[in-house]
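All protein chains but one are shown in place.
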Amino acid sequence: MLACELMADYAELIDSDRLEEWLELFTEDARYDVIPRENVEQGLPLSIMVCSNKAQLRDRITALRQANEYNLHYDRHLIGSVRVRPSADGTFEIGANYAVFQTTLEGQSRLFSAGCYKDRVRIVDGQLRIYDKCVIVDTFSIPTLLATPL
Amino acid sequence: MLACELMADYAELIDSDRLEEWLELFTEDARYDVIPRENVEQGLPLSIMVCSNKAQLRDRITALRQANEYNLHYDRHLIGSVRVRPSADGTFEIGANYAVFQTTLEGQSRLFSAGCYKDRVRIVDGQLRIYDKCVIVDTFSIPTLLATPL
Partner (left out) sequence: MLACELMADYAELIDSDRLEEWLELFTEDARYDVIPRENVEQGLPLSIMVCSNKAQLRDRITALRQANEYNLHYDRHLIGSVRVRPSADGTFEIGANYAVFQTTLEGQSRLFSAGCYKDRVRIVDGQLRIYDKCVIVDTFSIPTLLATPL
């Protein structure tokens, strides 16, 4: 159940633009990776975006808030059933399919991205936290910027 | 788990056009509100539709059955993970993201609406019932009528 709550919080915090709180779902050493499915299937390690620790992720949020120009929009994440696989070292692998719908400021929605999450999480101070987030995007042909997180 | 079942019933009863049974998920004093996200974010209280008690909601169903002309279609709700927050007074706030897909009678489907539910529920005769349903629609530019409930 903790894993489901983590996923639900993940979606809610992005979708309501509370990205600073979203950051707190990650450990300090967290890696955040967006990889096209095509590359995963061919064993090519090339990502669309990588942050190899939380400071880099924090920096992305700051850039988004202060510097980036991008198509303003609303995000809406739908996350499917969460699969949890415990590891011997006390960490967990959790996975789920997702679809993200984006809506323009004129109120028109479209499917923006479909794919899945393959995350590694561990318990930090009684809370489940992400230390390795891997977003595998089916939709790697992205017509606009990948501005807000997937 | 009761909250998840309520959401699942909510989706199933609309999607299978059992709207009279769907009504029974609400308390007599229930409010049903559809608000564009744009308005929510700007603190504007303007709704696309409001029913301020169950009698009004019942009236809408009757109108739909007998009077309204609208594009006939099938609805399909996908509802994401349900977040439950208990209140001190024994009621609950439950929330979830949703996407509604509409299909024409020719069998063509499209995304009709994306958004989220922010509901207030309480236990009535051992059943969880909605007394305040708030549908926040990202997709406030609606190309056809908002005929069947979201």
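All chains are identified by letter, namely A and B, in their written order; residue positions are counted from 1 within each chain.
Here, contacts are C-beta pairs under 8 Å (C-beta built on N, C-alpha and C of every residue); 3 or more make two chains touch, one makes a residue touch a chain.
All figures in this text were calculated on a predicted structure; none of them were measured in a lab.
A.B. asks: Which candidate, B:Gln56, B:Asn71, B:Ser109 or B:Gln127, sits in contact with the chain we can't see?
C.D. replies: B:Ser109
A.B. asks: Among B:Leu19, B:Ile35, B:Cys51 or B:Ile79, which one is in touch with the chain left out?
C.D. replies: B:Ile79
A.B. asks: Pick out which of B:Ala11, B:Val121 or B:Val135 touches the chain that's been left out of the picture.
C.D. replies: B:Ala11
A.B. asks: Which residue numbers on subunit A touch the omitted chain?
C.D. replies: 36-38, 78, 80-83, 95, 97-99, 111, 113-116, 138-142
A.B. asks: Would you write out the residues of subunit B that touch the absent chain, in ascending order?
C.D. replies: These residues touch the chain not displayed: 4-5, 7-9, 11-12, 15, 74, 76-79, 82, 99, 101, 103, 105-111.
Convention: only the chains that are shown with their structure count from here on.
A.B. asks: Roughly how far is subunit A from subunit B, centre to centre by C-alpha average, rounded to an integer in Å?
C.D. replies: Chain centroid spacing, subunit A to subunit B, equals 28 Å.
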